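Quick one: structure below, then a few questions.
One protein chain omitted, others in place.
For reference, chains read A and B in written order, and residue numbers begin at 1 within each chain.
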Amino acid sequence: MIGSLLAWFTDPANWSGDDGIPYRLWQHLWYTAVTMLVAALVAVPLGLWVGHTGRARWLVSLANSVRAVPTLGLLLAASLWLGPKLPGDLAYVVPSIGVLAILAVPPLLAGTYGGIGAVDPSARDAAYGVGMRGRQVLWQVEVPNALPLMMSGVRSAVLQVVATATIAAYLGLGGLGRFIIDGIKLGDYAEAAGGALLVALLAIGLEGLLAFVQRRVVSPGLTGRAVGGSRNDDEREGREDPADATVDLRTPA
Amino acid sequence: MIRFDAVTKEFPDGTVAVDDLSLTAPTGKITVLVGPSGCGKTTSLRMVNRMIEPTRGSIALDGQDTGRMDQAELRRGIGYVIQHAGLFPHRTVIDNVGTVPRLLGWDRKRTRERSRELLERVGLDPHLADRYPAQLSGGQQQRVGVARALAADPPVMLMDEPFSAVDPIVREQLQDEFLRLQDELGKTIVFVTHDIDEAIKLGDQVAVLRVGGTLAQVAEPSYLLAHPADDFVADFVGRDRGYRALQFQDAPRLPLRSEHTVVLGEPPGRTDAAWLLVVDDERRPLGWVEPSRIGDRAVEDADLHRGGTVARAGGSLRGALDAALSSPSRRGVVVDDSGSLVGTVLAHEVLTAIEDTDRPERDEGDPVHGGAVATPQDGG
Partner (left out) sequence: MDWLSSHWDEVVQLAGDHLYLAGIPLVVGLVLSVPLGWMAKRWSRAYPVVVTTTGLLYTIPSLALFVVMPLILGTQILDPINVIVAMSIYTIALLARTVADGLKAVPDHVEQAATAMGYRGLRRLVGVELPLAVPVISAGLRVAAVSNVSIVSVASIVGVAQLGNLLIDGFNRVIWGELITGIVATVLLALALDALIVLGSRMLTPWQRAAGGHP
């Protein structure tokens, strides 16, 4: 098995053209990016609004309950419903992206809302007290402090999308999942396994990248990484590193 | 000057937090709002900078109705210090301090200079400037909070239990430094605390509030201790009132007796005294020793009995009395401003002085009961 797998990876034919590895990788990343953009446009303002004003919290619970619905089911149902109504490729691209975006919203929403909620209330009070207006409080104080959880939400969402996009290949969507689906259909295990390994590597790679971005973007004052200082009057307890807050917000896929 | 004019705060569920409060906080003085939980002290404070809006009545800052001003601009002109400091965790200490200047549009350079200056003023090590709040102790965070409030040099400061969240030793340090700072700066301050001793120590004027938000009494601390207006105030002010009131009364010239001393490191010499005072080469008292235990050898550090407190000549009666009571020889040690021994005093001599001193007269220091609080001219 390993032998044929290696053969698949070293076959130059698999590295060129529309069904080659680079193109499929590009497709997968493209779908992920588009989905994240769409989902963020909905989830982030909504999450900021719910967190900042404290209203409509039920929206967050609703979003979280999506977790129980099987992803495959959503994809297939959406495709069956919308497919006949759309021409050509759109027949599977639109329902796929639509479901991808819907599944990316809950973790983003939960991360944004949770992040704003985790902001120290006295810091918020002080922000108003020193004379910041609502918008200034939001952007200068709440968002920077919400970043750890927001980034955590972004990470969950990205992985969610990568995983679902893989499955969407069943509907015909491009991306690395196609190797898996095509491989299974043709009985070519090497192709399927090759695709699976690539997907796994992509997922791990993105996770690592985002973890790095999170470390860079979140203020050191929040991560507890900045060490030192003279604590000569009272004992302070060690804090857990909020940069690693792994509230797993993904819907399973 | 801050004037509360029949201010009432009623919450939607019907609770009346502040009831018809009329009070003047004089310019350049510290006015303390004190009372039990539920007396509306914090609510009253937060109405000054409109973090809470009054239901009825108005608050005026130097004659201007705060209700008519732009909220954010009002707050930028008022220093605001809260319990737990409320520092922004994502910003460095120096950026925290520079918050209001930046809001007001100062440039970065000027802001940083000013922030550094203030950090020094509140007694913080300059190398803490680039640290984050999470790296600081509670006391340090509180100092940063005060520095932040002072950054734009506001004439008015609101302080809500700023020293309650730290341990007693740190609290005392912060209180002393706060008084020193106020001596230098002369801000108009409204200070909220639940601790009557803190109120008495810090306030130029103390307003005692009742549960339900009514004003029970407002007066100078010494007057409050001597003439509580009713049972509630008397109870709240607490026991030891007489003793605590002594801290406000300067000791008139007390009869001081000279004291035989021995310098640390020398033998006691011949003496019948049960207790001998040990001093250093500048005649500063170090403690008492019992010559009978030492005999002919030199007096050492380990022999010292350090239980007695030391009173300053020209200090308060309380200090003098405590020095006498706490001394193992029953002779209270009195020193001059440089710390050198002046003489000793006995407890009964202090008590005689106390009896001969007049208590604050009724109607002199109590504006609520018809008197006037002496204040410098308001305005400007």
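Keep this in mind: contacts are C-beta pairs under 8 Å (C-beta built on N, C-alpha and C of every residue); 3 or more make two chains touch, one makes a residue touch a chain.
Bear in mind the structure is a predicted one, so any value in this text is a computation, not a measurement.
Taking every chain of the complex into account, the chain not shown here touches A.
From the options A:21, A:93 or A:192, the residue with contact to the unseen chain in the full assembly is A:192.
The hidden chain makes contact, of the residues A:63, A:76, A:130 or A:157, with A:76. Contact with the omitted chain, checked across A:35, A:96, A:112 or A:166, is made by A:166. Within chain A, the residues in touch with the undisplayed chain are 1-2, 5, 67-74, 76-77, 79-80, 159, 162-163, 166-167, 170, 177, 180-181, 183-184, 189, 192-193, 195-197, 199-200, 203-204, 207, 244, 246, 248, 251-253.
Please note the rule applied: only the chains that are shown with their structure count from here on.
For the pair chain A and chain B, the distance between mean C-alpha positions equals 54 Å.
The residues of chain B lying in touch with chain A in their complex are 49, 51, 72-77, 80, 82-92, 99-100, 103, 125, 128, 131-140, 145, 148, 166-167, 169-170. Touching chain B in their complex are the following residues of chain A: 120, 122-123, 125-133, 136, 141, 144-145, 147, 219-222, 224, 226-234, 236, 239.
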